[in-house]
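What you see is the complex with one protein chain gone and the rest in place.
On to subunit A.
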């Protein structure tokens, strides 16, 4: 089990900066994010776009801001659980919390900070009969460990960059690769599209265009996919694995079930310290709402600072907090 002072749900810019503000007050942080990388919306949606409204940066690329935040919090040695979604939150007898993720990782902490942004980024699921029944039994929405697909019959679905890239990669290790795509052309990087067409010509992959996967069959594990072409003809194909790759979309997810006061997918907070209606739980950044809320990185940073001043009393109940500038004391490390 991981033990920490503050557990931050969401490693977007606001969750990351909260580590810095907590660190100044000698509070340790563990961050959990459903995405495999830190940075939240910045890294997932617009890594290469410039941002113009971060004080002191006339212009900064989203990914560069995330990289800088990581450098800034380095002295406080935060720990991370990435690629896992926080599912449950349990209050302990001494008022502290135990959080658990969908993969069973447990974190014990004094304070929970929800910096969940728009919610968890989850894979977009196509409408395929029996799809959910085979999740984890042949169906996966990302390739975590390509080795697991060695010598298997793999079907991919989608027409974007990740579908093309994985098709090219898996052609080298899988026994059989089939890419099913709705249209007859690809919009992804022209380079990857060309490679995919070449591999198909050489007979190293099957390319099934103008078609969609409509149902799955199997006995406990995926065995067959049914593919319906534009002209409505249906063919079935033996397959061990299906990987639908249609990008990610944010969903509020499990946070909705934690008895928090919620207004249109956002958590109501008290603006004096960004606390929620549940003791020891705070909400900062895009996930919270209050009169006048602006969904900006800047506002999230401010909220993180005030939140930490308030959370201190739960982590150090016997100490009095006195405010100091970083210019006076520098950055304490631990």
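Convention: a contact is a pair of C-beta atoms (placed from the backbone, for glycine too) under 8 Å apart; a residue touches a chain by one contact, two chains touch by 3 or more; residues count from 1.
Please note the rule applied: contacts and distances are computed from a predicted model.
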Undepicted complex member, UniProt protein name, chosen from "Formate dehydrogenase iron-sulfur subunit", "Adenylosuccinate synthetase", "Dihydroxyacetone kinase" or "(2Fe-2S)-binding protein"
"(2Fe-2S)-binding protein"
If the hidden chain were put back, which of A:57, A:246 or A:290 would touch it?
A:246
Which one touches the absent chain: A:37, A:228 or A:265?
A:265
Sole residue of A:17, A:97 or A:186 that reaches the chain not shown, by the stated touch rule:
A:186
Among A:10, A:138 or A:159, choose the residue that contacts the chain missing from this document, as touch is defined above.
A:159
Residue touching the undisplayed chain, where the options are A:83, A:126 or A:146:
A:126
In the complete complex, which positions of subunit A touch the hidden chain?
41, 45-46, 49, 118, 124-127, 157-160, 182-183, 186-188, 244, 246-247, 249-250, 264-265
